[in-house]
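Below is one structure; the comments refer to it alone.
Heads up, one of the protein chains got dropped from this complex, but the rest are sitting where they should.
Order of writing sets the chain letters: A, B and C. Residues in each chain are counted from 1.
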Amino acid sequence: MIIAQRKPLEEIKNMLSGYKNILVAGCRTCVTICWAGGEKEVGILSSQLKLASSGERNGLSILEATVERQCEKEMVIDELGDKVPEVEAILSMGCGAGVQTVADIFEGKPVFPALNTTFVGMPEKEGAWVEMCGACGDCFLDRSGGICPVVRCAKGLLNGPCGGTRRGGKCEIDPEKECAWVLIYRRLEKQGRLDLMRKYYEPKNYRAVKRPGRVKAATA
Amino acid sequence: MNREDNKIVAFCCEHSAYQAANKAGRTRLYYPDNVRIIRVPCAGRVDVQHILKAFEKGAAGVLVMGCQEGACQHLTGSTRAKERVKYAESLLKEVGIDGGEVRMVNLAPDMAQRFIREVKEMAEKIEGR
Amino acid sequence: MERSSLVIGGGVAGMAAALMLADGGCQVYLVEREPSIGGWAASFCCKATEVCTKCSVCLVHQKLNEVASHPRISILTNSTVTGITGKIGNFRAEVFQKRRYVSPERCITCGVCAEVCPTEPKAMYLPFPEASPYSYVVDETRCLRLKGESCNLCQERCPTNAIDFRGRSKRQELSVSTIIVATGFEVFDAREIGSLGYRRYPNVLTGLDLERIFNREGSLKLPSNEKEPQKIAFIQCVGSRDENHCYCSQACCKYAMRFARLIKYQNPNTEVSIFYIDLQTAGKGFAEFYEECKESIRFIRGVPVEILEVHSGELEVKFENILEGKVNRETFDLVVLSVGMVPRKDSWDLARILGINLGEYGFFSIQPLDSTETNVEGVFLAGTCQGAKDIPDSIAHGMAAAKRATEVLARCK
Partner (left out) sequence: MQVRIGIFICDCGKSLSNIDFTKVRERAEKFQDVVYVDLSSSLCLEEGQKNMLSAIREPDINRVVIAGCSSELKENVFGKALEELGLNYNFLSLANIREQCSWTHEGDVTDKALELIRMAANKARFLQPVEKNYIPVNKEVLVVGGGFSGMKSALELSGLGLRTTLLEAVLGGKLGEFESFYGIEATPEEMLSSMRKAVAGDENIKVLTSAEVTKVEGQAGDFTVSIGRGEEKVCQSFGAIIFATGYMTEILPQDFQLKPDVNIISQRKLVEMLQAPGEFERRPRTIGFVLDVSNENSRLPVLSTLNNALAVKKRLGSEVYVFCKSLKVDSEGVEKLYREARERGVVFLKFEERPRISKEDGRVRVEARDLLLGEEVTLLCDFLVAEEKVLPPEGTEALSSMLNIGTDSGGFYQDENVHLYPVASERKGIFFVGGCKGDSDFTRISMDISSAAMSIYKLLCPGKVMVEVEKVKVESERCRACLTCVRVCPHGAIQMVRVDTEKEVAKIYDLACDGCGICAAICPAKAIRFEGYADEQILAEVEAIGESL
């Protein structure tokens, strides 16, 4: 699931300086689940913006809308189609893909991101999310017992722990964080597949990945 | 509602704060009249958006009044309300409202005096601005 | 035979029993001596600091509202039970309702009658703000009209003519299948221990006085000069665990420690000490609370025997400091006597009416294995009339009595 976090209000206000009526567009999928860009956060951000501009003479006028899924053209047009002509700028609270879909559709109006898309992750506990996958395009999980060293090891090593693992299996760089390779070792040990750790794995060739990635279904 | 009226919106939990307000009335104790009490089933019902909307509509101060933390009938109602008020405070600080205009208060049904003291403190804080 | 039950006493135990019986489908008659139900605990205060100290006073307010609005509970206030005949399944209870000059159904508590009442302090008053039934009451000792003078200012001004001085007491007969006695306790009269100087020195208070002060004022001031007390002493086991009260009143150590914490929370530089014999700190979640108390409150083993007011108005307490093994004298601004619970004086005639026995110390006696059953089948006990208990235990005891009554009803149908 894509996890995102809202930008501080200062940054958003600077983006919007000079524009008087704005459309704040939320998204009902991933960013709702991680409490960043859902309908509730659209309401909160709009209230903040209105409060911030209540001091000036002609304050901001804000339209609020929430798209079912901002990375789908049809849904964006269906939800925002009739609202965009009335505004000067769009503040999108979707993830990076959402912002760009809206920007591609409404070329005439500037589209600003209200969130920083952070990572692909899972909820650690209610209200807190942690990164699990770096979308590196060449999954290594089969050889590491289902724990991704590229993301969960601070140095992204593929061949076992660095020399600095702390007592209690904690990471050298961040004492609170578990060392990924200690976790991998324990799990493989439990499954009796420790031989995987004796093999040598080539370092990943990050340059080979052509950006932006493209996936085409066979039948498309 | 414009800011100069200095209106205080008080979200009062019906089990404790709303009863304390009634007790203050029944014992004829006076407190400033710019308070508007909104009855909620539990302090946990008050959302950050309600608090921001209250300020957006022109409230000068917001009080979220719920039960004592160990005595909430819904166990985590007051604790959740406290966290949301803290979050609302940080959001309001970003907007320049950082004089303590939003406050979480823990009351019991018999604390009429405490209810009045909280309302008076908030009223003075807003006048002082 | 439509199932019905009589609950004598509208305190927290009686209310808990009445609510449980009514929710179980039984029609309940709640007979209360005072003009309003609620009992002692309705006038107590919440003792929370930042966090709740679990004194359960707010439960009493909740039960008050639930009983007042429950369709199957009919409340008879100002009433006492004067005669019981019959046996389990069909008791006939004779209830005498003292005349109520203000009818609760008609009174809208607008307060006009109290304004015009010439007496000071007012003869027309509200028992307490959350009273239920919520209606004004005439104090016969102060009302001029009832003293024979011709004054009916309140009667003329009452908008719903709820006041009628010609009202007479009523005798009523209820046919019920079970009876629950929840007549409660009396606070030990601290004047019985003369050497502690209660009522002689203004700054010697009891636990009950503290409850009332905090309920009304919300904070504690010295009765003698309205200043903040700097040094306070709590004396435990006043009227409990002594020769003629061989039982622990179970609530005093707890309320003393809660008050001590509350006072320290309100002004941290007050010095609070508690004199005790054995500190009762058992109970759910109380261990943690006791650890917190140890840091800020001074616990002294050994209960004082004498309090004298010295010239400066302070109180000199003479006590045997067991740790050092010698007698000390120490002065305090304020002394609070943690008074225990004693049986009600009028439990004699209720025992006679119901035919139930009184235990060794004047509380009603129970069967060995069950703390709610009395020697008369179909009559059950709830709350402190059976023995000293704190509020949560009285509620549990009320529910247990309601269970026994329902079980007997189910069997005897």
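FYI, a contact is a pair of C-beta atoms (placed from the backbone, for glycine too) under 8 Å apart; a residue touches a chain by one contact, two chains touch by 3 or more.
What you see is a predicted model, and the numbers here were worked out from it, not measured in a lab.
Undergrad: Taking the complete complex into account, tell me which visible chains touch the one left out.
TA: Contacts of the unshown chain, counting the full complex: A, B, C.
Undergrad: Among C:32, C:314, C:333 or C:393, which residue is in touch with the absent chain?
TA: Only one listed residue reaches the unshown chain, and that is C:393.
Undergrad: In the whole complex, what residues of subunit A lie against the chain that is missing from view?
TA: Interface with the chain not displayed, on the subunit A side: 28-29, 32-33, 35, 38-41, 123, 126-127.
Undergrad: To test your reading of the contact rule: which positions on subunit B touch the chain that is missing from view?
TA: Interface with the chain not displayed, on the subunit B side: 1-2, 5, 7, 9, 21-22, 24-26, 28-33, 36-38, 40-42, 44-47, 49-50, 53-54, 57-59, 70-77, 80, 84.
Undergrad: With the missing chain put back, which residues of subunit C would touch it? List them for me.
TA: 20, 23-25, 52, 54-56, 58-59, 65, 68-69, 105-106, 108-112, 134, 158-160, 241, 246-248, 250, 253, 276, 278-288, 290, 301, 322-323, 325, 368-372, 387, 392-393, 395-397, 399-400, 402-404, 406-407, 410-411
FYI, only the chains that are shown with their structure count from here on.
Undergrad: Among line, ring, star, complete and other, which one matches the pattern of chain touches?
TA: Drawn as a graph, the chains make an open path, so a line.
Undergrad: With chain centres set to the mean of the C-alpha atoms, which chain is at the far end from subunit C?
TA: So the farthest one, by centre of C-alpha atoms, is A.
Undergrad: Chain pair with the most contact pairs?
TA: B-C
Undergrad: Can you compute the centre-to-centre distance for subunit B and subunit C, using the mean CA position of each chain? Integer Å is fine.
TA: Centre separation, subunit B to subunit C: 32 Å.
Undergrad: With chain centres defined as C-alpha means, what is the inter-centre distance between subunit A and subunit B in Å?
TA: About 36 Å separates the centre of subunit A from that of subunit B.
Undergrad: Of all the residues in subunit C, which ones touch at least 2 other chains?
TA: Not one residue of subunit C touches more than one other chain, so the list is empty.
Undergrad: I need the residues of subunit A touching at least two other chains; which ones are they?
TA: Residues: none.
Undergrad: Note which residues of subunit B are touching subunit C in the complex, please.
TA: 15-16, 19, 22-23, 26-27, 67-71, 73, 106, 108-114, 117
Undergrad: Provide the residue numbers of subunit B that touch subunit A in the complex, in ascending order.
TA: Its residues touching subunit A are 3, 47-49, 52-53, 55-56, 91-92, 94-97.
Undergrad: Mind listing the subunit C positions that touch subunit B in their complex?
TA: 44-46, 48, 50-54, 57-58, 61-62, 126, 129-130, 215, 217-219
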